[in-house]
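Removed: one protein chain of the complex. Kept in place: all other protein chains.
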Amino acid sequence: MKGWRISSFGIDQLEAFEAPEPKAGPGQVVVKIHAASLNFRDLMMVKGFYNPRMELPRIPCSDGAGEIVEVGEGVSDVKIGDRVAGIFMQRWLDGKPSAAKQKAALGGDIDGMLAEYVVLASTGVVRLPEHLSYEEAATLPCAGVTAWNAVVTKGGIEPGETVVIQGTGGVSIFALQFAKLLGARVLGTSSSDEKLERAKSLGLDAGFNYKNQGDWADWVVAETEGQGADLLVEVGGSGTFAQSLKAVRIGGAIAQIGVLSQTQEPLQIAPILRKQVRVQGIFVGSREHFVAMNRAIALSGLKPAIGSVFAFEEAKAAFQKMEGASHFGKIVLLVAN
Amino acid sequence: MKGWRISSFGIDQLEAFEAPEPKAGPGQVVVKIHAASLNFRDLMMVKGFYNPRMELPRIPCSDGAGEIVEVGEGVSDVKIGDRVAGIFMQRWLDGKPSAAKQKAALGGDIDGMLAEYVVLASTGVVRLPEHLSYEEAATLPCAGVTAWNAVVTKGGIEPGETVVIQGTGGVSIFALQFAKLLGARVLGTSSSDEKLERAKSLGLDAGFNYKNQGDWADWVVAETEGQGADLLVEVGGSGTFAQSLKAVRIGGAIAQIGVLSQTQEPLQIAPILRKQVRVQGIFVGSREHFVAMNRAIALSGLKPAIGSVFAFEEAKAAFQKMEGASHFGKIVLLVAN
Amino acid sequence: MKGWRISSFGIDQLEAFEAPEPKAGPGQVVVKIHAASLNFRDLMMVKGFYNPRMELPRIPCSDGAGEIVEVGEGVSDVKIGDRVAGIFMQRWLDGKPSAAKQKAALGGDIDGMLAEYVVLASTGVVRLPEHLSYEEAATLPCAGVTAWNAVVTKGGIEPGETVVIQGTGGVSIFALQFAKLLGARVLGTSSSDEKLERAKSLGLDAGFNYKNQGDWADWVVAETEGQGADLLVEVGGSGTFAQSLKAVRIGGAIAQIGVLSQTQEPLQIAPILRKQVRVQGIFVGSREHFVAMNRAIALSGLKPAIGSVFAFEEAKAAFQKMEGASHFGKIVLLVAN
Partner (left out) sequence: MKGWRISSFGIDQLEAFEAPEPKAGPGQVVVKIHAASLNFRDLMMVKGFYNPRMELPRIPCSDGAGEIVEVGEGVSDVKIGDRVAGIFMQRWLDGKPSAAKQKAALGGDIDGMLAEYVVLASTGVVRLPEHLSYEEAATLPCAGVTAWNAVVTKGGIEPGETVVIQGTGGVSIFALQFAKLLGARVLGTSSSDEKLERAKSLGLDAGFNYKNQGDWADWVVAETEGQGADLLVEVGGSGTFAQSLKAVRIGGAIAQIGVLSQTQEPLQIAPILRKQVRVQGIFVGSREHFVAMNRAIALSGLKPAIGSVFAFEEAKAAFQKMEGASHFGKIVLLVAN
């Protein structure tokens, strides 16, 4: 089988490799991967910024979808032919997070999905909503589950409340879609009018181009009759946390996801306490979150937003696209078919 | 001004009266009522079944909407011309319920809304969503807030989860609409195919005619792949609680609203504990719930379902319609205009 | 090894048996059981009342504690010599309950702990607090975890709130101890002044002898300045649910545990909704609950209350003691040493 791996850091160093097809041990399954998707984390991994001491070689990418082609001894929960995606942290099945459960993240602690065949525990995969193609389903494991956890599980948002998204990357667009699914009002920012229009076609109630219009926090406050937003989905970037604190209402929440920047902005203690804000760190989610999200996606017929699709051979170009940060929604890589 | 009051119990005993227009004291407002709506509770009140020792005469009906025509000294939160509805329990503004807060329910402990002019504390009214007529807004205070509390505040329902409604009365139809608003799947029962069709036009995902098809709990279980529903909005009636326990999933919830019957069915302890069910008693809700619901209604453009409209003079006919239990959604009485 | 099993229903039919010592398969451990404890469920099981269609023979008892004497291939979370107890539902490790997780309860769906050696998955045991003897630890898996779930996990009790326990059985005494641990006030009922005194030595704030003093719900209301209690730990018995509804405050909760009786009392719908009560069915709890409970027991030095201890040969007498319902706290059976 073919695959891509990190043998030394850097997009240009990504190495195409060939290897024998893997076999399923007891309790395991072999998944033939049809599509993978990229996250900012995968880019950081490839560049060596996420974990410079990562053991190499390592197959990157947490997100992939495909079909089960072999099941090991004792596997009864899934069967050959099932359409599945891997779960981000292979050991966080359920309940609250812990150090043990956060181990074994795909494409980080262990090999990821950028290969034709992948071996996982049978509990490490979830079935796909029927209406999704492999390309669409491949976008779910990291960005989808992160947004679900931020907006639904931890967000505690009620219909009629206001959610703010930042930009139009994968997590932000999923957050938009899930927030609309539960009846919230969604405000969004971008540096591109065109992307704001595209987000509006997915349900965005109002958009703000911070390139032309200035301070987006003031805009959010104005849009909410001076109250501020109920939830900010904070995906980071320089200076956004201070803006989010300005834009959040008293008693509101900030879902802190942003790996996008290691900001040097000073910690704002005063607004956190004066506004009684809850800042909730979000790090993807559990298998149970993934299953719940898929149920909602299946019921609603929601379609993930795919910004670009690359052939398997174009893996380096796909990572460069991610690096350019000009995408809308998700970047997908076709693997096999 | 004109009004209707209970001087002795019975629909036929409802008494039309004339009285001077009331004045607003400090902190109070006078509301000119344009429309009222009926709840099963109002019928019980009129018939003397709700509280046989209620002090008479008493103006019935908790639900009414109109415009503020006078404000008393010190009132700054609302102004003349504001379109408002009264809140069900005049002292439950916020936070958890208590004995003190549950006092002073309109049309029960104190006079209600079936009159041309009503005096309330300025904190005892909420502003109406702009897109609603007075007739539509008059349906909200009891049935709307009850359904909101059951499905949203206490329901804790996530998109993709399954909610079951019983019949097509006011609370059930609001529960359907709010459950759809937050992305749930809604199953409903009725004895009429026609009403099920009408409910489907409001979003019902699947309906069951218990008159023709038998046991609805079995149907719910079959519709949920053997798991049972996440939330049952239990509005009562003989034998429904046992059915609801059969239809609820392990770890699921029953919102217990049903004043419709004082059932003699035996208490089922075993399924409550074996299935780890949460049975949550719901008694309307607070002013804060009402405001949150209105925000969601305004954002979504949701329209309450009105089944019949009666002229003010036809009050007795309206109560008889309620008694017939053949309505769909809410029964509205026009008061002034 | 020796053991007791149900070959046909009835305490007198309990059968002593001999069998070869079991071996640990992959992922399993062999536990040498030192002590077991009885629950009302175990009695129902032996008498055939819990599940008349249970496959026989079946080794009874969910609760046992002992030491690990063998670990199978791949086991790394526990080791030989570890002092452990089994978890009630071998598959409910974490998170919310489900049909799948509720399968495989010890001494019911599968063989239980009344034998010298027991084989369990390594995830099916938890380590014991160091200060507890095996006899003490054997009381924890069912009654302890049930009370923890009822009072702590689902109870949501704050310091200063009032909890009511009924009688002095295993769950009630654990509920008393956990409620005191978190700073609550605990009121208790019994038919025996002596048992009330003993409960007071464990922290009971006030006791009520319903044999001499009449209606205990009135007493609870009087003790709480007319408000009612915040949480009732309802372990059942004829007529107690109606009393609990009378004794609970508006907005309060009832933890429904009571397998003690299949009452024929009619369901009280009106108080559940008028008082906005939450009735929460409790069916033991997960491995995670057990671990959290043990941490609290270890920190506090809490000692389970043991009412009687029987030798292994006296198993029938132990079940008869349970049947007499005159015990205080837990009934323990010594197995090996």
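Note that the chains take the letters A, B and C in the order they are written out, and that residue 1 is the start of every chain.
Heads up, the rule we're going with is that a contact is a pair of C-beta atoms (placed from the backbone, for glycine too) under 8 Å apart; a residue touches a chain by one contact, two chains touch by 3 or more.
Only a predicted model underlies this, so the values are computations on that prediction, with no experimental measurement involved.
Engineer: Which one, B:D12, B:D94, B:D215 or B:E313, makes contact with the chain that was left out?
Structural biologist: B:D94
Engineer: Check the options C:R185, C:R198 or C:R287 and report the residue that touches the missing chain.
Structural biologist: That would be C:R185, which touches the missing chain.
Engineer: Write down which of A:P57, A:G72 or A:P97 is the residue touching the left-out chain.
Structural biologist: A:P97
Engineer: Among C:P20, C:P52, C:G160 or C:G226, exactly one should touch the missing chain; which is it?
Structural biologist: Of all options in C:P20, C:P52, C:G160 or C:G226, contact with the hidden chain holds for C:G160.
Engineer: With the missing chain put back, which residues of chain B would touch it? List them for me.
Structural biologist: On the side of chain B, residues 26, 93-96, 286, 288 touch the unshown chain.
Engineer: May I ask you to list the residues on chain A that touch the chain which is not drawn?
Structural biologist: That gives, for chain A, the contact residues 96-99, 102, 226-227, 236, 241, 250-251, 256-259, 261-283.
Engineer: If you put the missing chain back, which residues of chain C would it touch?
Structural biologist: These residues of chain C touch the chain that is not shown: 152-153, 158-161, 178, 181-183, 185, 292-293, 295-300.
Here is the rule we go by: only the chains that are shown with their structure count from here on.
Engineer: For this assembly, give the contact graph shape among line, ring, star, complete and other.
Structural biologist: Here the contact pattern is complete, since every chain touches every other one.
Engineer: If you count the C-beta pairs in contact for each pair of chains, which pair comes out on top?
Structural biologist: By contact count, the leading interface is B-C.
Engineer: Between chain A and chain B, tell me the centre distance in angstrom, where each centre is the average of that chain's C-alpha atoms.
Structural biologist: Computed value for the inter-centroid distance: 41 Å.
Engineer: Provide the C-alpha centroid distance between chain A and chain C, rounded to the nearest whole angstrom.
Structural biologist: So the centre of chain A lies 42 Å away from the centre of chain C.
Engineer: Please output the residue numbers of chain B that touch at least 2 other chains, ranges allowed.
Structural biologist: none
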